[in-house]
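A single protein chain has been omitted; all remaining protein chains appear in their positions.
Here is chain A:
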């Protein structure tokens, strides 16, 4: 069985999520990868070096920039004549394109798998991770997205795959990229950080969020996350949201500050190795999952903690 894995990249670096998808695909058999966009030759060469990869397809075409699904999905669906499975990381791009590929192939996608049980059987989270379903697919080809936190990352080096050019229909003429507002930060990326400091509604406003949460994160070399309530209220941008419908994280240490612990938030962080919670309400549900809890006012506790580290 041979899988085609979608390479998530920003024309330069291959994103960690790709490496977890390669590991998941390797459990199914041989692994080829697909790199798409203009000027992606170097990325394809790098992707061919990922441990376990035997071939990298390079689709060098500006129509594939910005991963417009109208252009990328037909490319993948065409290539799938030669593959048994399409495997994408469950990133915003992966979630955008994989179902479009699945429908073009008349396949029911298996979303955000947690494990590969056999060639046709997988586990996946449902109901905000409160029910883990084991599902068996009867489709001839599989279309799968992979939850990054559930699989080890394949090594970036060690493979010796060949690079081959691939091409598709190009621009479908249905959509165009207008622009992006990408958050810039010196801090580690949320989904690959070892330590995350997350703030909730209790921070009250953007100024507090920055002056209370960020110094602690900087002391710890941590990434910064947030609850939906903090994002909705505009304290931080949308890409900080951790949860069922935000980012899924599993760092070594997750520090939840002024976050109540709604099931939708827990869904995104309860696989963290150690959870630390700071909340003034001793009955807050977050304490039911926290390894270490401290009850009290965050506006007193957090600056003191930052000072003492």
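We adopt the following convention: a residue touches a chain if its C-beta (ideal position, glycine included) is under 8 Å from a C-beta of that chain, and two chains touch if they have at least 3 such contacts; residues count from 1.
One rule holds for everything that comes next: contacts and distances are computed from a predicted model.
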**Request:** Match the chain absent from this complex view to the correct UniProt protein name in "Nitrite reductase (NADH) small subunit", "Biotin-dependent carboxyltransferase", "tRNA threonylcarbamoyladenosine biosynthesis protein TsaE" or "Electron transfer flavoprotein subunit beta".
**Result:** "Electron transfer flavoprotein subunit beta"
**Complete:** Checked against the full complex, the residue among A:1, A:62 or A:92 that touches the missing chain is A:92
**Request:** Tell me which residue among A:103, A:119, A:155 or A:250 touches the hidden chain in the full complex.
**Result:** A:103
**Fill in**
Full-complex touch with the removed chain, picking from A:82, A:126 or A:205, is A:126
**Complete:** Missing-chain contacts on chain A, rising order, are 66, 68-70, 73, 91-93, 95-104, 106-112, 121, 125-139, 173-183, 191, 195, 219-220, 228, 231-232, 237-239, 244-245, 247, 252-253, 263-264, 270, 274-276, 282, 287-295, 301, 304-305, 308-309
